[in-house]
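Heads up: the structure comes next, in structure tokens.
Omission of a single protein chain aside, the complex is shown with its protein chains in their original locations.
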Amino acid sequence: MFKRLFITAVLLSSGTTQAVELDLDLHKGKVVYVDLWASWCPPCRASFPWMEKMHQELQDKGLVILAVNTGDEPADAARFLEMTNPSFKIITDPDGDIAQNLNATGMPFSVLYNRAGERVQSHKGFNKEDAVELRETINTLIAEAE
Amino acid sequence: MRAFVLISFALCVGSCSNLGVKPWERGTLAREDMALDSSPMQTAFDDHIYFSKEASSGGRGFAGGGCGCN
Partner (left out) sequence: MKKTSKKRDISLALTAAAGALLGNTAQAGLLDYDLGGDDWDAEAAFMLYSESDSRVSAIAPAVQLTRTIDTDETLTLRFTLDSLTGASPSGAVQSNNAQTFTGPSGGGSYTVAAGQTPLDDSFKDTRVAVNAGWTRPWGEQYTLTLGGNVSKEYDYLSLGGSARIARDFNQKNTTLSAGISLANDTISPVGGTPVAFGPIKTVDADTSETKTSGDESKIVTDVLFGLTQVIDRNSVFQLSLGLSQTDGYQNDPYKLVSVVDANGDPVISDAASNLSMALFENRPDSRTRQSIYAQYKRNINGSVLDTSYRYMQDDWEIKSHTLDFSYRMPFGGGWWQPRVRFYAQDAAEFYTPYFQEGSQPTVGSNDSYASADYRLGSMETTTVGLSYGRDGDRPWHVTLEYYLQSPEEPDNKIGALENLTLTPEMSATILRLNIDL
């Protein structure tokens, strides 16, 4: 399913992008991993080192990570981002619109889109097993030609 | 009395679906001071004192609430 949307870009000092909806057009041809997170959610925090690793290893091979911060106090999110200093893209979703549009059923919540822009998988939660499984799925999607 | 409580239990699983929040709206509930048992060590000490000095003990459970993550 191809989502045709627009971005309202307000750049904050920490380099986050505020959005009402996600624009996947920007990332046509790439595998997109959308992750819904909040600083008060311990498994979300735990997934950051893993996402950083995925980003550093697979960015050149066509992986785009969009970490959407939702349901969080800006100060708390900023403090967490300062501490972890991720190099993947952070998007803020202050009113939960993106979360709602993605039909998130838990936290953290991730959605994977293939190179054709189709939503192939969504996943709730994050633990060691999930880290391995998600990585395998991402590798498979990366290997697909467009 | 017991029937009333059992019925409340049963009703809640069904109709309590109207109560609650979205998964990303649990920031406040995730706070440690909003956990049903915010200090397990304190609870353990309390239980031990009151068990030694009074004739009642136990009766509390602590599953649920909180961040609801995973």
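We call the chains A and B, going by the order they appear; numbering starts again at 1 in every chain.
One rule holds for everything that comes next: contacts are C-beta pairs under 8 Å (C-beta built on N, C-alpha and C of every residue); 3 or more make two chains touch, one makes a residue touch a chain.
Because the structure is predicted, anything quoted here is derived from the model rather than measured.
For subunit B, the list of residues touching the undisplayed chain reads 1-2, 5-6, 8-9, 12-13, 16-17, 19-23, 25-29, 31-34, 36, 38-42, 44-45, 48-50, 53-56, 58-65, 68-70.
Considering the complete assembly, subunit A touches the hidden chain via residues 39-40, 42-43, 45-46, 48-50, 52-53, 56, 73, 76, 79-80, 82-87, 105-106, 125-128, 131.
Everything below uses one rule, namely that only the chains that are shown with their structure count from here on.
Residue ranges on subunit B touching subunit A, taken from their complex, read 22-27, 30-31, 67-70.
On the side of subunit A, the complex with subunit B involves touching residues 36, 38, 40-44, 70-73, 96, 99-100, 104-109, 124-127.
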